[in-house]
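Complex shown without one protein chain; remaining protein chains in place.
Chains: A and B, in written order; residue numbering restarts at 1 for each.
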Amino acid sequence: MAKVTIDGHMIEVPDGTTILQAARMIGGDVVPPAMCYYSKLKTSGGYCRTCLVKVTKGSEKDPRPMPKPVASCRTPIMDGMEVQNKTSPDLMEARAGVVEFLLINHPLDCPICDQAGECSLQDLAYEHGLSRTRYEFSRRTFQKIDIGEKIKLHMTRCILCYRCVKVAEQITNGRVHGVMNRGDVAEISTYITKAIDNDFSGNMIDVCPVGALTDKTFRFKSRVWNVNPVDAHRNCPTCSGRVMLWMKGPEVFRVTARKDAYNEVQDLPDGKPGWICNECRYDKKSTSDWTIEGPSKISRHSVISQNHYVLQEPAHKPLLNAVKAVPANWQLENKK
Amino acid sequence: MGKKLLLKNDHITGIQGYDVYRREGGYASVEKALKTMTPEAVVEEVKKSGLRGRGGAGFPTGMKWSFLAKPPGVARYLVCNADESEPGTFKDRYLMERIPHLLIEGMITSSFALGANTSYIYIRGEYYYVARILEKAIDEAYANGWLGQNILGSGYSLDLYVQVGAGAYICGEETALLESLEGKRGNPRIKPPFPAVAGLYGCPTVVNNVETIAAVVPIVNDGGDEYAKVGIGKSTGTKLISASGHINKPGVYEIEMGITVEDFIYSDEYCGGIRNGKKLKAVVAGGSSVPILPAHLILKTSAGEKRLMSYESLADGGFATGTMLGSGGFIVMDEDTSIVKNLWNFTRFYHHESCGQCSPCREGTGWMEKILHRILEGHGSMSDVDLLWDIQGKIEGKTICPLGDAAAWPVAAAIRHFRSEFEDYIKNPKNIRDVKHYYRLNNLVEA
Partner (left out) sequence: MALTKEIRFNDETMALVQRMMKRYPEGKHKSALIPILHIAQAEFDGWLSPEVMDYVASVMKIQPIEVYEVASFYSMFNLKPVGKCLIEVCRTSSCWLLGAEDVIRHLEKKLNIKVGETSADGMFTLKTVECLGSCGTAPMMQVGADYYENLNLEKVDQLVSRFKAEGKRKSYTDQPEPRSL
């Protein structure tokens, strides 16, 4: 075990824990944003540089500060380490710089992007970005392509987080897409037209932090905040069958894996990541395919939770804490 | 004449081949190390020598070697970094082409010191013809019993291979080099772990520059203490300097560290002064990444002392008034050189060579190039200079590998020392010659 202090909060964590994981254990504002790191994917992280933190004390043994900001997702903690995230104005400026870099070639087409409302880059830009751009050149663009029968790749929006590559490498058998070229013309591609065809390939959509990979069966069908996510499951021979159904009325608009507070796929009760198969994702679009468990937990800060999750008006107004204790009071609004 | 340790036999006809090299005392360090020394003793001599990495960072080699993890039953590797790509640097090519056996000898002695039984020389793909020269030298070394099983009956075995790259500056970064050597894209790894713990194939690995490994030969032959007597202060030994640009005698010079910069530029033994009788304007002293210095600061420190060719003296004053010895790529610019255009040339290079893995470098290098191009096109504004300054500051120190720093430093230094030149370009666009031609070369049509 090792003690680490992040923005003044001390926590004891197992050896080998990264700064980011430790921060997530503390929770709240202390947690650095992460665009490329994905706890369920090995060797992910380190690329986007949004989770940079300042290590003001290396460890109890060697208290020297680290000379440069470090990627919290890939830096293991040492006993006695002290870390600054929100409390360092320099670091906040550096992070704003990283966000600016991520945005200079991003199309900022949120009004027509299916990811809007559940986009990590949108959240990041809102929290750390400038309200204007200093980049006055034309932006990098690519043609939209079908990278599989059901997946649309809009490379123009990609921030090269490598998550989809790692999904293909780690949870499907046989990767056929990857990163081509280098520098600012690097792109995700199959190089020659080869469809990604694999039972678990759809998870690439779930891990994409931006609108670069989208579900063709859902594209332009609805804004995400106009559909209601509910937890559901089925007996699936291929995957766990534990999913989120995104519904409007009785209609299932799309199926995704269940997500946690960091927009990652939730773990199953056995501790394994809850990836779902393509059959569950694309082919089971009827409520009769599923056993519905109830409304999904959505962060109350998310636009998706807006307008859908209304408190049932109680006969007598209960005390505030009593409401918290009765989640069954939540119900779905049926919009026609 | 200064003391020469690496190129002392450079002038001898036939030194490229094994017979002459051996006749002139070649492979003595291997004999000495394998027959009379323990690996630890060799490391100790290198530590005593004060040798610092000649690739650019200047990290003490002996210390680097002593960091190498030695878990039992796990292979260790020595990889020679011959991916010489830093603009302005061509000393390793010179050394490998002229005296290939010196590198092979250094590799054997160093591999023995580190306990490596397989070693690789990773050479940039453009040096394919040099790789052939090395391969021939390696064949000769095998044929004469310096490589292979049970060398000189010592029980020590070593296989040495040459691996070619295929055109990527980034592969000079040690972890990118290892990735490339593993047959992958040259993306630098995220550290930790460091190569000393998990390098090639996940095994403990040391990566050293060509010149560093060659310097092990005189260190073992003469002893570390003897080597440390050459040079000045913590800059021990000799350094190969690649001199280029507007000078009368460009080329590779082996200098004893501590000679003055002025001497190096103007004396006939070295650069022989500025071409066509022009005046010196600026120098990039250690390869394109290091801060450019105007004439008055490269010749003398801000305290008015003569600047010397050494790690410490060149760094005197920090980045405010100093620079770095770096890889020893010494680029001299005369009074007619446009600093702004030169900076654009460097910045385009880093833009072209960014691997694209991490966002500040991937996006920032291209952005800086576009702004510089805008200035050169006559569409710059005063705020562009501040914007460049701000962008470089947001790249420096925020990236996975030092390429980000390498791209940021030249921009910072050019603005720091030559801001008025930027402003002049912006105020008087007619001073700018047509650069559209060059921009098109990069297939960038916009802006």
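In the analysis below, a residue touches a chain if its C-beta (ideal position, glycine included) is under 8 Å from a C-beta of that chain, and two chains touch if they have at least 3 such contacts.
These numbers were taken from a predicted model, which means no experiment stands behind them.
When the omitted chain is restored, the residue from B:39, B:125 or B:272 that touches it is B:125. Screening B:218, B:250 or B:380 for touch with the missing chain picks out B:250. Within the set B:18, B:65 or B:90, the residue that contacts the chain not displayed is B:90. Within the full complex, the residue among B:164, B:215, B:257 or B:426 touching the omitted chain is B:164.
Interface note for the absent chain: among B:64, B:98 or B:362, the touching residue is B:98. Although one chain is not shown, part of chain A still touches it, namely residues 174-182, 190-192. Where chain B meets the omitted chain, the residues involved are 16, 75, 84-90, 92-93, 97-98, 118, 124-129, 132, 159, 161, 163-169, 180-186, 201, 242-246, 250-252, 284, 288, 329, 331, 333, 337, 342, 345-346, 349, 352-353, 355, 437-438, 440-443.
The definition used in the following text is that only the chains that are shown with their structure count from here on.
Note on chain placement: the centre of chain A and the centre of chain B lie 41 Å apart, centres being C-alpha means. Contacts from chain B toward chain A in the complex involve residues 168, 185, 190, 192, 351-360, 362-367, 370, 387, 393-394, 397-400, 446-447.
Interface residues of chain A facing chain B in the complex, by the touch rule stated above, are 45-49, 52, 67-69, 71, 74-76, 94, 97-98, 100-102, 104-105, 134-135, 137-138, 159-160, 179, 181-186.
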